[in-house]
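Here the complex is missing a single protein chain, while all its other protein chains stay put.
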Amino acid sequence: MREMSIFFRRSPARRLTWHAPVLEALVVTALCAVLALLVNALRAEGLPLVQETEYQILVPCPETSGEVETLTGLNLTGAPTETLVLDARSRGAYESWHVPGARNVPYDYLEAVASATLRKLASSGAKRVVVYGDGENPDCGEHLAKELAGKGIRNVGFIVGGAPALTGDLPAGVRP
Amino acid sequence: MKRLYAWGGHPYLALPARIYLGLVFLLACYHKLLDPAAFALDIATYQLLPLGLINLLAIVLPWIELAAGLMLLLGLRTRVGALLVATMMAMFTVAVTLAVLRGLDMSCGCFASQGAASDPISWFTVLRDLGWLSLSMYVLVFDRDPLGLDRLFARRKPGEAVTHHREHRT
Partner (left out) sequence: MNPRQSPSRSLRVAVLCCTLVLAAAPATRAQSAAAVPLCRSLGSDLEAKVQGVFESLHPYDGCDETFAKCLARKPPHPVVLRLAEALCRQVKEGRSRSELERSLTRRAQSVLPLGKPATFSLDESMATGIAGAPITAVVYACARCPFCKVFVPELHRELVEGPLKGTVRLFFRPFPLKDHASSTEGGLAILAAARLGAFWPFLSKLYSDYDAFCPKLLPDWAAGLGLERAVFERYLGDPTLRDALVAAKQEGLRNKVEATPTLFLDGRKYLYDLTVVSVVDVLQELLERQTEHAAP
């Protein structure tokens, strides 16, 4: 209690001295340097004290891409709201045919998916996102799926073959 | 200003600040101690130091961080620990500010440094470092060693105990 009361009272303005802490800091630094160099010398893969070759600080710049699941069909098990289906084709292709309930997110090879779109997808409540594209090479569906996965959307898969691969589920005469 | 300086609540604030800074530095030095080569690459990425000094800094700096972190956490020579932390934070703040001013965009994934990729620098990084610098200065000026090894060693010295008793009576 006596010790605590010291803190309650206003302490008089204390005069700080700097010589001692600065000297002690230099001593600590020197001791740390000696210890560090000793440990480095004893280490199996210790660093050379002076680097001779330039460090390769740059690496090839990657396109944002994440791990995606490869799907062969549109297996919509579970509640309808659990799986979000995205159509990565152009607006025109989407309007001519699309999987019922699928949302159109046209994939642009040059521009990134808009932040607003990502926010909507993230807040959709879906447990899984399935993307289909045009089935070409490169497949816009595959690349949209990879971009979404790379930007943090979880459980993303894409349908191999895209919309043309889904034609088996369509009535005769209906084209995707 | 003198009243603010003499306010009795400073030790209450300085103690958690000291412990927080100690933990921050202990966590920061852990990976650097395990992998000095990766840390050397992080330093090289900033393109501030000559090649000949990079490895030396990468070898020595984590040990200074470890010592300073332990000193703050254990309350041993806390002013010295705070001074070391403040000096290092001043260096880091200058380095990050220069990198941001030069437009070094480490978030694009084009840099080999893992540290640059996982914690890309920005003005927020500068603000964060200034915050830690301010905390370390606060601890340096206002810490009263209420908890720690210094106070433990001070209690065991009879002369010191008499002094505390005298202070209380006045």
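For clarity, chains are labelled A and B in written order, and residue numbers in each chain start from 1.
Basically, contacts are C-beta pairs under 8 Å (C-beta built on N, C-alpha and C of every residue); 3 or more make two chains touch, one makes a residue touch a chain.
Owing to the predicted nature of the structure, the values given are computational and were not obtained by experimental measurement.
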item: Omitted chain's touching partners, listed by label; value: A, B
item: For chain B, residues in touch with the removed chain; value: 102-103, 108-110
item: Chain A residues that touch the omitted chain in the full complex; value: 45, 48, 52-53, 56, 58-65, 109-112, 137-138, 143, 147
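One rule holds for everything that comes next: only the chains that are shown with their structure count from here on.
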item: Intercentroid distance (Cα basis), chain B paired with chain A, Å; value: 30
item: Chain B-facing residues of chain A, complex; value: 2-3, 5-13, 16, 21-22, 24-25, 28-29, 31-33, 35-37, 39-40, 45-51, 54-62, 64
item: Complex interface listing, chain B residues touching chain A; value: 2, 5-8, 10-12, 36-37, 40-41, 44-45, 47, 51-52, 54-56, 58-60, 62-64, 66-68, 71, 77, 79-80, 83-84, 87, 108-113, 141, 144, 146, 164, 167-168
